[in-house]
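All protein chains but one are shown at their positions in the complex.
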Amino acid sequence: MELNTHKWTMVIDQDRCTGCSACVIACHAENNVPIVDENQVWRGRGMHWIRIERYWEPDGQYVKARLLPVLCQQCDSAPCEPVCPVFATYHSERQNLNVQVYNRCVGTRYCSNNDPYKVRYFNFFPPQWDEPLNQQLNPDVTVRSAGVMEKCSFCVQRIARAEQAALAEGRQLDPSEVVPACVQTCPPSALLFGDLNDPNSQIASVLAGSKGRQYRLLEDLGTQPSVYYLKGGETNVGA
Amino acid sequence: MRSVIRSPFFRRVFIAVVVTVLVLAAAAASYISRTQAAPQQPIPFPHALMVQAGVQCTFCHTTATESPSPGMPSVEKCMGCHKMIATTQPAIIQLAAYWQNKQPIQWARIYQLPRFVQFPHDVHVNAGLNCERCHGDVGHMTVTHQVNNMNMGWCLACHEQQPNAKQLMDCVICHH
Amino acid sequence: MARSISRRSFLKAGAAVAATSVLAGCQPGLRRWVTLEPYVVAPEEQPDGIPTWYASVCRGCPAGCGIMARVMNGRAVKIEGNPEHPLNAGKLCANGQAGLQILYNPDRLDAPLLTAKRGSREFARLPWDSALSTLAAKVKDAGSAVAIVLGPTTSGHLVDLFQRLAKALGAPAPLVFDARSSWSGTAALSAANQALWGQGALSAYDLGGSDVIYSFGADFLGAGLSPTRYGIEYGRFRSQPKGARGYLVQFEPHMSITAAKADQWVPIAPGTEGLVAQAIARIIADEGLGTSDRIARAAALAGEINLASAAQAAGVDVQQLRQLAQVFAEAQRPLAIPGNGQSGAAGVTAAQALNAIAGGAGMALQGNPPAPALVRAEPAGYGQVQHLIGQMGSGAVKALLTYGTNLAYELPAQAGFLDALDKVGFVATFSPFMDEMGANSDMVLAERTYLESWGYAVVAPDFGVAAVTSQQPVVQPLNDARSAGDVLLAMAKQIPSAAGAFTWSDEVAFLREVAGGLPAGAAGGTGADAQWARFLQHGGWWPASAPASQPTPPPSASAPISVAAPQYQGDATIYPFHLHVFASPLLGISGANLPWLQGSPDPLTSMCWQTWVAINPATARKLGVQKSDVVRVTTPYGELEAPVYAYPAVRPDTIAVPLGQGHTDLGRYAQGRGASPLALLGGDAGPDGEPAWATVRCQVTPTGRSVNMATFEWTPGVEQGFFNQGYPGE
Partner (left out) sequence: MLEHELGHQPAWEQPLPQEPRTREQVEQFKEKKLLLDVREPGYMDDIVMRPAYTASPRLWIGFLLAGLGLVVLGATWLWQMVGGIGIYGIARPVMWSIYIVNFVYFIGIGHAGTFISAAFRAMKIQFRAPISRPAELLTVFGLTAAGLFPLIHLGRSWKAYFLIPYPNARQIWPSFHSPLVWDLMAISTYLSCSALFAYLSLLPDLAMARDRETRPGWRKRLYEITSLGFRGTQQEWHLHTVAMDVFTYAIIPVMFSVHTIVSWDFAMAIQPGWHSTVFGPYFVVGALFSGAAAVILILMIIRKYMHLEYFIRSEHMNGMAMFLLILSFTWAYFYFNDYLVPWYGQDPAEKVLSFQFARGPFPANVLWYLLLICNLALPWGLLWNRKWRTSPLVLTIVGISVNVGMYIERVLIITISLGVNQMPYDWGVYRLQLPEVLITTGAFCLVIFLFFLFSRFFPIIPVWEVKEGQEMHRLRQIGRAVVDTRVE
């Protein structure tokens, strides 16, 4: 059986995103992302595979807040991939994902330097979970050791589980079986996930229907991200 | 040049080097050979007997076909049969003791993959591989021992053979 | 509990690696063998390596969302929303997601504790039976002088049992209160609905179907009444048919995430939400805006008001108010969402009145529970809390039992709770953690976390669909803690006067009896057992098909509503600034002991692990302070010290401080971290029994110190980075 190739894609509707940060916590829980203590956060070593960036836009005497959820953009031509000397980060052709192989990583941190979105997080210290917090760790996801790079994987472990189930039943994976933790929990459904190779998937129709609001982060760099953003709209009533 | 090689100093150095190399090699060899010895289990468990008695692998390793992990039989499961069977055997008496004190048996594990490898048994079993393919002829082992050192090369060597498995040689398949 | 070791579970490999160092000695050869330790008795429902999902309820807030816990090899590894549940439809907020760290928190109590000297924090562990007998003896002695305080997240069956206990003892009914319910204005809202519709129930708002929404200081997207559902609603609100995206206006002195998402943010002075609401209503009436019946209702409901002075008090100009009124009056389905009424309940009523004027479309009043036997924790107003404190102070309370609320921390010091507590003979607290309440109790009864215990929650506010969420243990209890239900039943049996009222063998028996009263629902099942099983399996009860939304009845209010101008506490010459105390969406008020919530950045300031003082940059410049300089905020009632965050989205005359930090107890993650603005608030209630916490004035003095501020953002980058180019790359 020739296995399907996928083009996993995420759509982030900034008009819907409320910045509630449910995705952030969901990601921590799903992917065993360690929590960084206060001093290290100050040093700029905080770790959140998905983060909500807040930019101010001047608006009269005050400002408008612009919320921008940023996670690994899973670029089709990712700048972080070619610079890794050991293939610890590489492009999975069949899943069309930008993969990080923790046990191959030697920690040159070159990928992070060359990553325009700064979504790669480095384990500066051995991750710690006070007993019994470690009992919550997700067994499907490797716990990273000190000195390796990590980043959003589009919850590849969920893709793997679904695909294994499909294989065990000897059928193709149905893309709608897979949904990352952040997308699953997002209350306003600002995050959508799907397989663009599947023409009648939800995101395919959403993308088709929102041409005017679409953009991709730092698209001018030619990284061809797999994450599409839908600009926040404006409603001007009366005023 | 020749004079140098002939010099007693040089010869002494040469001999010293050779000797140390030999000693180290011997030490390494003996170490490796000793690590290959099968472990001593808390209860001697002859797989051979079970299999000859007609017990299927999946009778004890129940989840092998449906779960990533094959599962180890609980003490209760062992007792399920051994309440009746071979109750006088010393091993079974040991087992009964565990059951009495509701103690788990601490088996020494034969096969252990690193923590950063995600290996699904179900997919492999359902793909038609029988247990012996990887675990060796357990059916004839009285003391279970490791047959294949399951390193990445070994996995890939096999995956390259089958057309289906060949599609599953991406790093992320096992490392995530 | 016996552990099964599977290859996939690196955790146990970890444990085993440790084990091997011991075992290596007795192994032949040099290799260290990892041990494999199967169950003694394998649990049928949890095949090795295959996740099992259990439906239960989220206790992060009182809303009662349904959750699914993913359990692998006996460990809860993830919480998701219950997709079948009518309230949250598979979605979950940050607090809900963090529930696992309540379950696996390293600072959990595992045995009942007793102290010889209250407040000494020196506790002795007790065996359960002696703890129970002591408790029973104390309660028996106190008799009718027992007071019970519960948190709003208390399971319905516990509320029920506590009520029965109080009844049996002839004691006053349990009081439900915590700071969160006060900040989300639960009691105030019920009161307002009572005043307007004669129904003292919560109301919910269908944002998805509305075109114009005015929110009067309600941070419904953040730490509100039902964050997850309102999140879902907001999503629908923003993508309506034909590309319509609605129009949201937020009246608020400090930009919350709701204000951040609003189309128009009107930074009004603290405590003037009600004035603005009334002014809008008045303008609709006076200028005859919108349909005739709206005008009529406006005329009936809006009391007389001096627009100029109201506008001036609120810090907006009359013209803007006129525009807002017009937009509201002429909208198809306008909605007003009232705030927490901490400047007086009248404000909430005024906001609700706007819904009445609009016709009440898109607003659903809470119905009765689907089964009469079902009970819900109805948060009390601050007045009742004051009354209780008075009782305690007068020595009328001999024994105090608290469950799921941390009054010792969540009330302002000025409220005098701790002083009054000294007069109480015996204080017992049910809690999984040693929080401030526990530290000030004689006895702390180690309670199971919600993921280990039974119960149910009546969804409130329900959005037109009455629902009950079932609660069941998703994992084996981690330790020897006992559920309050069983403790009560066991204890009551030792109290002659109460024994008769508690006949059930354990809480599950009681639960089954209560849930038995439910009509046939979506879960289905015939016969008590089947129904009970389905109740647990599907995560609760709700109607098979969503009922048609019944229109809101016309307001029964007699007198027009008029809001008094806010009476600010503190002399404006000494205390030049307004104080705005808010609950940050992540940490909330009680999340301080969960590393995930502590360590994740606040969405608008990206602060972690700390309390910050949000000051408008212009004001900060005047005060000569900048980010991470520590300032002292002083009010007539108290003071705190915290670092400054220069926050461009707050009124220049207002200082905003988030709740949630400054714990003296509650474990390693919460203790001695940041400061609590509750220290700045007064204890007295305002004119109508609501806490007057929005009308405190304060003064800010630099201390000259500065700290390393744990912001996840690189503030200089955001400020002088790409000079206002919006999103990078857009």
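Each chain gets a letter, A, B and C, in the order it is written, and its residues are counted from 1.
In this text, a residue touches a chain if its C-beta (ideal position, glycine included) is under 8 Å from a C-beta of that chain, and two chains touch if they have at least 3 such contacts.
Since this is a predicted model, take the numbers as computed values, not measurements.
Considering the whole complex, the hidden chain is in touch with A, B, C.
Only one residue in the set A:V83, A:A166 or A:V206 touches the chain that does not appear here, and it is A:V83. Residue A:E53 is the one among A:D15, A:E30 or A:E53 that touches the chain missing from this view. Although one chain is not displayed, chain B still touches it through residues 1-4, 7, 9-10, 151-154, 156-157.
By the touch rule set out above, chain C reaches the unshown chain at residues 713-714, 716-718, 720-723, 725, 728-729.
Residues 40, 43-46, 53-55, 68, 70, 79, 81-87, 90, 104-110, 112-114, 116-118, 121-126, 145-149, 218, 221 are the ones on chain A that touch the missing chain.
As a working rule, only the chains that are shown with their structure count from here on.
Contacts between chains leave no pair untouched here, as each chain touches all the others. Nearest to the overall CA centre, using the mean of each chain's CA atoms, is chain C. Placing every chain at the mean of its C-alpha atoms, the farthest one from chain B is found to be C.
Chain C has its Cα centroid 52 Å from the Cα centroid of chain B.
Averaged C-alpha coordinates put the centre of chain A at 29 Å from the centre of chain C. Shared interface positions of chain B, defined as residues touching 2 or more other chains, are 66, 68, 115, 118. Listed for chain C are residues 6, 8-10, 14, each touching two or more other chains. Considering their complex, residues 13, 15-16, 18-22, 24-26, 28-30, 35-39, 41-42, 44, 46, 48, 51-58, 62-63, 65-68, 130-140, 142-143, 181, 184-190, 215-221, 229, 231, 233-239 of chain A touch chain C. Within the complex formed with chain A, the residues of chain C that make contact are 6, 8-11, 14, 72-73, 75-81, 88, 90-94, 96-98, 100-101, 103-106, 212, 221-222, 227-232, 234-235, 238-239, 245-247, 255, 257-258, 260-261, 263-265, 267, 320, 323-324, 326-327, 478, 585-586, 595-601, 603-606, 608-610, 648-649, 668, 708-714, 718, 724, 726-730.
Of all the residues in chain A, the ones that touch chain B in their complex are 1-3, 87, 90, 92-95, 97, 99, 101-104, 140-143, 153, 156-157, 160, 164, 167-170.
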